[in-house]
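Here the complex is missing one protein chain, while the rest keep their positions.
Moving on to chain A:
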Amino acid sequence: MTKQKLSMGQMRIGEIMHLVWINIMESKFKVFLTSLGVIVGSATIILVIAVGHGGEVEVQNEYKTLNAGSINVAASTEAQMQDQMMGGFGGGFPGGGMPGGTPGGANGNRSGGTRRSGGSGGFGGFGGMGGGGTGGKAVTLTESDEQDIASLVSGLSSVSIYTTGTSSVDGGDLTEETDETVAGVGSEYQEMCNLDLLEGEFITDEDNEDKSKVAVIGYTLAQTIFGSAYSAYGDSVSIEGKKYEIVGVLNEMGSVSSGTSPDDSIFVPYQTAAKYIYGKSADPQIMAIASDVNSVSDKITEIKAVLMENHSNVKENAFNVTDAGSTLESATSSAKTLSMLLMIVAAIVFIVGGIGIMNVMFVSVKERTQEIGILKALGSSKRVILLQFLLEATFISVFGGLLGVLSGFALIPLVRLSGMTVEPVAASAVYSMIFAVGTGTIFGFYPAWKAAALMPIEALTQE
């Protein structure tokens, strides 16, 4: 007798899938229950990434007017130093063009109040109260400080002194005087803070020299006072009882995380403000832009040295020097930390979902021991049985993943209702699906492998 050749074609993958499909269609409810874990998991990933990305986008928006190389110098007060500890990032810093540490705390709150970061805007304002002349201020910055920094510290593209505070404003459609943020600035301020003009032009050097009574008004404030941003141009406002011609209107800049948004401010020439608006109570600050973003910390040291030279008998902490880079960094990194935290939550949800799949698969293998026995008796190979159960688990997770992705995206508008910034990310659908299929396959493998390893008679005789 010759040994017979025992080879045959493997079961076609299409037919295996067909059988899997029949199995799934015959137990729809069970499939749905099994996939619930995956559905919740995938939806969580979508939402988590959207919330995390939303946070980062929000930070970027808040700081979009911020020049990464900018350095701000203010005279410290005790209150301001406290602010540094309490307020975290942004305190006392010109976030988005306007100093946080201004007497315009009330304004800061108004513009920031509806936002996540409203609290820190408030702190910024609080810190600046010293500027009103109430705090124990050791020094006052002067134009000679500005000039010395500009001439003695190399590697700064521009240096500008400015002052800011709250003044009573009237005119346009206003029925009574209101307190608004008024800043005295130089011509360089526009470029340093990335301010765009909607109409007209910014404060010029001549305006400064002449102490002209001209003003550039923020978008929102223009709307408040004149009804529309366009009608403000060419009109005039009165500040502290004096009339200022509006020579420019700023584009809408969006809100900022700390301090007052340029949208809510009026800019006048620095000299004009010093003379007519703030006088002796002025608390000027100096802004400088480092040409090389990486040299910011060196520049801070040098600036401090110049100031120490100019103001003898003061401690180093009399000057509060902050830089945009570290502010931006800490804001971005806290947004990233939040993202990471959320991702961990999503991962946990997935593990729980995966264990759910494994449980159901185990029960399903147990229930179907006889079926496995029949298939083995009829000649199904280990491989085919493994594949069949694995495909089933994969199908369940693909189904769950798709449903999860869809419901995740569907839930985003709902989460927005809570006031959170949520930015859907297309790639999150891919991550979600990878996670879903991965979990389903990994957790589905062990039960499937157990099923395939059963002996045909064992499996057949089991009831």
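Following the convention adopted for this analysis, a contact is a pair of C-beta atoms (placed from the backbone, for glycine too) under 8 Å apart; a residue touches a chain by one contact, two chains touch by 3 or more; residues count from 1.
Simple rule for what comes next: contacts and distances are computed from a predicted model.
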Report summary line: Complex minus one chain; that chain's UniProt name from "OB-fold domain-containing protein", "Putative ABC transporter ATP-binding protein YknY", "Twin-arginine translocation signal domain-containing protein" or "ABC transmembrane type-2 domain-containing protein" is "Putative ABC transporter ATP-binding protein YknY"
Report task. Among A:Ala377, A:Leu414 or A:Ile434, single out the residue that touches the unshown chain. Result -> A:Ala377
Requested in this report: Taking the full complex into account, find the residue in A:Gly155, A:Gly171 or A:Pro456 that is in contact with the omitted chain.
Outcome: A:Pro456
Report task. Just the residue numbers, please: which parts of chain A touch the chain that's not shown? Result -> 1-4, 6-12, 14-15, 18-19, 22-23, 26-27, 370-371, 373-382, 384, 455-457, 460
